[in-house]
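Mind looking over this structure? Questions follow.
Just one protein chain is left out here, and the rest sit where they should.
The letters A, B, C and D name the chains in turn, as written, and every chain counts its residues from 1.
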């Protein structure tokens, strides 16, 4: 009997977990692995995947078994049966990979049970981020079979945490990129590095969840298995033959009796399909926002690289100009230095004109050398210093876009 | 009754929207969500996706329901029924992601209703960008079922806004790239950064629309559902069995009666398929133009990088040459400096020849040092300064292409 | 009647185009859009796609309609019927995207009609690039149905222009890359930029054509529709049911009568498939040559980047060495400068030894400073100047490859 | 008889290998190739692939033959029969590509036989890395057919070695990257290079194993063949017809008798599928960890590049500033040098004011030159030296994430 799992309290060999019944009531229970296998027909492998004691996290997956759905989405580990949901571990509200032991006061557990209870959600005050579920819509959701309601609650939870992560990353990244674009400083680079690592992880996580939903959508047999309640009514033989039917998927018979059952099942399945597709769309959208963020980082890196290179060229060119001036005076000094020696040059007889003559010769020699180098550089085209710091370009696109808008007939 | 949606005016719990009837007449109405669910058999999830009040935009999608097509393409949110189109929000003419409340004078609404009315379009004067629809062609379009005409009008609207965006991006990018190729300046880089971000977003948007159309084309069941009018005639049983037929897609029976109906349906579907494929092709073409633009930016970045690096090498090489000259005179001055000391050198006895001797020795030492360094650099091959600034290469390809054209037999 | 299109000469509302009949005779005719729709059962959408007056080019595509094949491959726009080909616009021999109005003397038109006529081609003199078609092979080609011959002629035309473009790009790129590898100069970079842009466009074009052929090959229904002549014989009912058969693609019946017809059709289809596959292979091969060219440009950029960086390091290292020499003499001069002051140092009493003593002290101080800096740099490993300019490596691989060839048993 | 392979001891033409029987007992035996072909119906090609004497390693693959599974996963080469496993070569515990000859004391062989024996594993003490198999779970595993147990043992072995490799790479990479981020030194770069090469190889290896498992999962015929025991019961005719059924996969008949057999087989197959899928998931997870590691290296390289570039700009800017100061004093010296000549300047009459006047003129000239260059550089925006070394940014994200966590309702 399903009730026995919840009823028995002695911690035979399982931790304390939370169970949410079909009314959305959350209570503590203990996890008895053997009962899961015998009553919910799980495989030992599934239970191992959910075990919160295993250190190395088991990869995310959704398994559809005959009597239960096994959800293992990072920190959120659930077993959804026909009339109860076992919450084995939950993520934190800001980190999907955190694995917290469930607790009746844990906000994730509270929300999950509220969703399942189809009651008014407590977080409706933050209208900006939520607004998905109003009271009457939840009433409608009530009409769905229990397992689909629980699945939707779990997916909604995962989606919200993911969207929160996306929004947080966007809000953190943009100011860092803006600062780096203005001037490259070590602390900003360090922060960007942390952001990139987190972005890579979040992208990999979102892509995995998208892939899991995609595989569910593509596998019709699994979609049919999602509605546990329907499968229940079928005799074991029928269930076996339906499994066999997978191979015989495209044979020939479509008997009258089966046809009706199938029509019903198709309706049911179409509901489940719409549900999964809706979350697939939103995970995909979150993923594409993350990828655009990644592109933005790449673009910034390229821009900054070009900017630094260009500035360095300008610096080196200016440095060369200074060197040329230095050279000019060096030559001048070399000439005057000759006559600074305590040796007789023989020019003393034309004093004081000789002094100015030597100075002139020195300057002329220096200028000649400087100009010849300068002109050479000019002719080679390597002395053009571009304009920097004129920040007038940012608004150009938008204004021109606006101007164009009027011109479109 | 469908009419009741439009007829009832009390704003129970919906905003003011625009409805376009089968004559193309646009009038105001209020959105009653409950009516949509009961009459058009939409799902609550669909209505949530269309809700313009939700801040976080719902990802773009086209849902095909039994009584309606739900279009949610960025800012353009429509519900197309069998004989009327509910316009929930519209994009602006230049930005697909803008979500404006519909208004009878809004140019997008005006065009949509004109398209649906199959009347002469007001923007035929701008022949360069339009010319898609001439009067008689629109007459032919009249022959299509209402829902396909409305769908085509919506897709045409989206395509035009997308093409306008592509054209705008191309016209903005080319001059910026040309300026950057000539000389890297901060404002141009800032502008390029803005362009790249916008390009990434537009590419992601176009790719999403392409993917939506592709999925429609690939899913035969959905394509069959596009023609709402045809589905109407079928009994609910038939509809259910057609849903079941999806799974039985490759069974065996093809009864005579069904065969005829299917032939008709196939004709209908082929029209819808051609319609969707035509827009798919054009969105794909827009996407490939955007990608070529992206490639062009990348190519420019590489070119400029090489150019800057090469110029910097030339600058540093020249700087080294100047340093060598400096060194030469420094050595010369060091020698003459010796005899500038107020100490007796013992060379005074050969005056005035001693002065010139010292100068010669200094110059020879300096020259020797300079030449040995210079020759070392030359032998290492690091002193070759390439030619810059000779802008004669731009026209080479084209002219050679022209020359070759004549040579091809 | 098909003849009426050609027969009627009054330019009702169409431009002057060229029609090629089943004998390969090309004559002028006018394009009457209405006739196309009624006689060849084209869709208005197809005609719009072919319209040479539209400025924005319609994306490339091949549409297979019941009575005609519509080819729109960049500049080449054809309608192939059962016994005539309407040439609406042609590309130039060197540019696939050019859209010229057809003209009886246009070389592309001439070749198309020659191909279709299966006569000896005039460009057999350029054996290097052609040699595809000798007289007897063309006689065999005669055995193909008219529409396949016309399709082959069109694809051959497109392929030749594409191959010409590939060859031209290869012949232009290699010398530019060789020059850039030797020394980076502005004009070569400009030219490389032009080449890259053209390469990107050509790759996008070839990929599109490959994709079109691939989609044709993958879609069996379309392949079956390629042979217009066969479809002609079928009654409209059969044609409809064959369309319906698409969905019923994997049902059950394979009646005897149908079986024979299908065997014939299969032969016919296999010929069409081989034809398309052959051109697919060659477009794919052209595409892979273009991609290798792109790789080559990337490799060159990386090589040049490393080379420039390495040279710059050598330059800066040499510059540092010169600076060290400068510093040595500067120190020496600073010491001698002290005694150049017109102040009494008290060393005058040891004249003339004092002078040489001061010089020695200066030199020793300078040398000490220079050596300590130099040794520091050496110990840090940043003063190693690699060898440049020894161009002995180019032939190494080939010769070693040759040497190895002999060693393989 | 299968026993004969093990019984015959004379080394006809095979090396000494280890055989593990259905009790998990490992004993030595000799490999007789001919016996493999005749009894296990292997192909000669399979045996060649397993031959440890071949130097060039044969690519990894899993072949499913009628009487045996042939595993060739890098160093691990096994032939799994219905009741015995031939161990031809084993990898080392840390390197999957090592090919050691099996030995009864080899840890890999010991573990394999333990796994197969379903006994308590000796490495349960290292709970951190293992914990996969507890005693009762292994009892359950006992229920699986022998060949699946052996396959699971082999896959578990491969997975563990792969995970060990991933963990080792992660633990080696992070400190190197941290050091490089702080300061780029040659030894760290060398080490990073070694890590990257090893990472590439491990990624390629994991991707290959993932692909092999994926192909198994996708090919239903092969999955059906995995359970050798089931196939045994079938008559050769049935086996042949099941092979033929592959082509007839979607025909029509589903006879009653076959249906039951198929239902059983389906159960069996579903077990095998879950087994393979479970390992596929974990290899995929290992692969994604490796890819994130790769991303991290790339991110670090970009960060360090930007950092070095930015620092170099600062260095060059500072260098320019020093040059400007040099220039100032050079100009001053040039002026004073004039009057250091042993020529009469005519300023002697204003002594001692003339000296200070000249000094002032020199300094003013020098300052003017320096300031004009400096202001020019400032106006061009190329003299801004950013802040470095303030390592306050690292903890920013995490703390802000924490702060945000509280703020989410």
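Here are a few things to note about the model shown:
By definition in this document, a residue touches a chain if its C-beta (ideal position, glycine included) is under 8 Å from a C-beta of that chain, and two chains touch if they have at least 3 such contacts.
Bear in mind that the values here come from a model prediction, so they are computed numbers and not experimental data.
Within the full complex, the residue among C:39, C:95 or C:307 touching the omitted chain is C:307. Within the full complex, the residue among D:21, D:152, D:284 or D:309 touching the omitted chain is D:309.
Residues of chain D that touch the chain left out of view are 43-45, 48-49, 53-56, 58-59, 61, 92-95, 122-123, 125-126, 164, 168, 172, 180, 183-198, 200-201, 204, 208, 237, 240-241, 243-244, 246-253, 301, 304-305, 308-309, 311-312, 314-316, 318-319, 321-323, 325-326, 329-330, 332-333, 336-337, 339-342, 344-345, 347-348, 351-352, 354-355, 358-359, 385, 387-389. Along chain C, the points of touch with the absent chain fall at residues 128-129, 131-132, 137, 140-141, 163, 181, 220, 249-254, 259, 262-263, 266-267, 270, 274-275, 278, 281-282, 284-285, 288, 291-292, 295-296, 299-300, 302-303, 305-307, 309-310, 312-313, 316-317, 319-320, 323-324, 326-327, 330-331, 333-334, 337-338, 340-346, 369, 373, 376-377, 379-382, 384, 386-394, 396-397, 400-401, 404-405, 408-409.
We take it that only the chains that are shown with their structure count from here on.
Per the C-alpha superposition, chain C sits rotated 145 degrees relative to chain D, a value rounded to a multiple of 5. Although chain A and chain B share one sequence, what matters here is the overlap of their interface residues, and that overlap falls short of half of the numbers used. For chain B, the chain whose average C-alpha position is most distant is D. Between the Cα centres of chain A and chain D there is a gap of 22 Å. Residue numbers of chain D whose C-beta contacts span two or more other chains: 250, 252, 340, 381.
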